[in-house]
Every structure is written in structure tokens, then in C-alpha cells.
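Of the protein chains in this complex, all but one are displayed in their positions.
Then we have chain A:
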Amino acid sequence: MDNHGVSRSDYAQSRTEEQKEKDRKKLEQYLALVSETNSKRSENDFSISSLELTSKVLKMNPEYYTMWNYRRQILLKTHLLSFDPSALEDLDAVVEATAAHHGAVIKALKEEQEFTLPLLLVFPKCYWLWNHRLWTLEQASVILSSDYAARFWKKELELVGMMLTRDARNFHGWMYRRILIREVEKLEKGSRAKGELEYTLKVVMGVGGMKNYSAWHQRSVLIPRLLNEENRDGQQRMDALEDELELIQKAITTDPDDQSLWFYHRFLVLERGEGAIAPKMPRSARLGMMEQQIEELKELLESHPEQRYILKALVLYVPALQALRKEPPSPDDEDEDDEEEEVDEAEENKQILEWLETLQRVDPMRKGRYIDLAKRIREA
């Protein structure tokens, strides 16, 4: 049903008589197992022996979502059953029973994570697997005290770190990591944004990491969040923006063909909304920042005259700069008294149109986009 990345010739070769015979045997075994498990379920059998049946089925087929549901139903009625010691008279008995229950829950949850781990390594893109691990962790939060629950969630951070080392772009992994962090923050009552930001830096600075769009995206979310959490003022935000621009400029100069870098660069230069690093940057400072970025790109263009990402950045940034020039000065802008240079906008537009001509030639696939942009420049 899903043959992503399965080569046609490999597939044909795998259909040997020997393999078919193997499959037939496996199928027989699988169908018998499924039918036994389902009949247990239809009898409302929520026993440990049925839990073991679901393990066998899920090892053969982790996509069988109904089996995960059955498994969770059994767990909730066995190992994870809520415990009410109020019927016990003797206090020592309450202490003993509570401790025993607590221990049993920890053991069951741990076993559940151990069961899904090897499956996750083989099926890292299986939604149901990630989902079941998350459910297990949620049970830890529901049943255990917060310090014990936090241990489960933090341990899971190690796993997701390992998964992301194996595939640095697995979006299940990144999504999962965000969920884990959110829960750990809740349990520990403290932000982890700083540590996570350091993590993304480690990823992009690692081998091949510059191409990692997932990590750049995560930086674009984390930096504004961290600045808000730390109540940073305007100057500190502009400093943070400058640091990021420096980091990305270096990367772009090294490898201007890397698309991931350019989306991040555009975020830094153009984003002005709530999600920006320095949303309230005074107009004069923003003008200076944009002018400097545009100058550096023009310089880079000299050594790569047909590099489409440089050209694309320029045809977007220069019109944005023109629009900014026409905005009224910010009220808190100290430098507004300075004489602003007269700019020949017609000359700028001529250059943008030339860049767009080059883009149509070097990137004919997206010609339609460049024609639309040129039309807008001409009409302006």
C-alpha cells in the first residue's frame, strides 16, 4: 500500500518462490495471531496474556492501530489500574500497598517504553508508534507524582536526541521533542528554551548541519520566545538579531546554494511581526540593517553573478527597503534628525528588473513568479 523508496527491480527480485513461501508461512502465523487476539477482545478479555498477544501482533505490524487501542485498554485495566487504599484499615498496610502499586506502575511504563523502542528504530516514521510512546508518558504524568513523571519525560529526551542523530530531519522526532520539552517545562516549572536553543546551534554547527531546515526553523521559534521570557529590551533584541545575521552570513558565503539558509535569512531580514526577533526595532536601525544586508548580498553577487538565491533575496529585500523608507519615523527613534540620503528609486527598480530578467533565465522553472514580481515593480 505504501511503497516509498522501494525500487521496482528490487521488488521484482524479492518476489522469488522462496520468498513467497516464506511470506505464506508468515501470513499464516500472522492471521492466526490476529484472529486469536481479536476473539479475546470480542470476549472483553483484558488479561496480561492478551497483552502479550498484542505484543506479538504489533511486532509484526506496528501500523495496526486497533491493536494499540486494545493494548491501551488492557494496560488501563491491569498495570495502570488506579489504586484506592481507602479500604485498608491498617496504616502500615496502606504504606506498603501504595509503595507496591507505585513500583508496579513504574515498572509497567518502563516495560512499555522498552517494548516500543526497537520497533521505533525499525519504523521511525510510524505515527502510531510515536503516538503510543506519548500516551505512555502521559500516563506517567497522570498516575505518578511529578518528580517521577519528570524522570520518564526527561529520559525520553535522550531517546529523541538519539533518533535525531540517526535522521536529523525526522519531523516526528522534532515534533516529539517539542512536546517533551513542553511537558518537562510544566513538570519542572521552568523554561528550557535556552538549552533547546543551544541544541539547535549544535545541530547546525555539526557535520552537514547547515542544511538542516528543521533546526533553523526551531531557532526562528526559540529566539523570540527566549527574549520574551527574559524580558529583553530593544537593544538586546537588536544585538541578538545581529548575532544571528552574522551566523547566517557566514554560512551563506560558504554555501550560497543551500536553500535552508535563505529562508532563515529572509526571516531575519523581513519578519517584523510578533514572531520576529526585534519586532519593535526603530525605523532608522531597521533601515541600516537592511541596507547593510543588501550591500553584502550585492558583494556576494559579484563572485556568484547568476546565483538564484542571492538574486531572489535582492528582488524581495530592495522593495521591502523602499516601502520602509516611506514609513513615518518611529517615535523613539534617536537618529531621525540625520539627513537621509536621496535615493533614486527609479534606478533601483531598473536594477530589480534586471535581476528578475536574470532569474527568469537561470531559474526558468519559477519564471511565472518572476514575471509576476516584475509586473508589480513596473506598476509601482
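Rule of thumb we're sticking to: a residue touches a chain if its C-beta (ideal position, glycine included) is under 8 Å from a C-beta of that chain, and two chains touch if they have at least 3 such contacts; residues count from 1.
In the analysis below, contacts and distances are computed from a predicted model.
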Consult the UniProt record of the chain that does not appear here and report its protein name from "Geranylgeranyl transferase type-2 subunit beta", "Protein DIS3 homolog", "P-loop containing nucleoside triphosphate hydrolase protein" or "E2 ubiquitin-conjugating enzyme".
-> "Geranylgeranyl transferase type-2 subunit beta"
Taking the entire complex into account, which one of A:55, A:69, A:191 or A:292 touches the absent chain?
-> A:69
Hey, which of A:26, A:107, A:194 or A:375 is the one touching the hidden chain?
-> A:26
Sole contact to the chain not displayed, among A:131, A:191, A:253 or A:349 = A:131
Omitted-chain contact residue, chosen from A:8, A:189 or A:326 = A:8
Of the residues in chain A, which ones touch the absent chain?
-> 1-11, 23-24, 26-27, 30-31, 34, 38, 60-61, 63-66, 69, 72, 127, 131, 134-135, 169, 171, 174-175, 178, 211-214, 217-218, 220-221, 258-260, 263, 266-267, 271, 273, 275-276, 364-369, 372
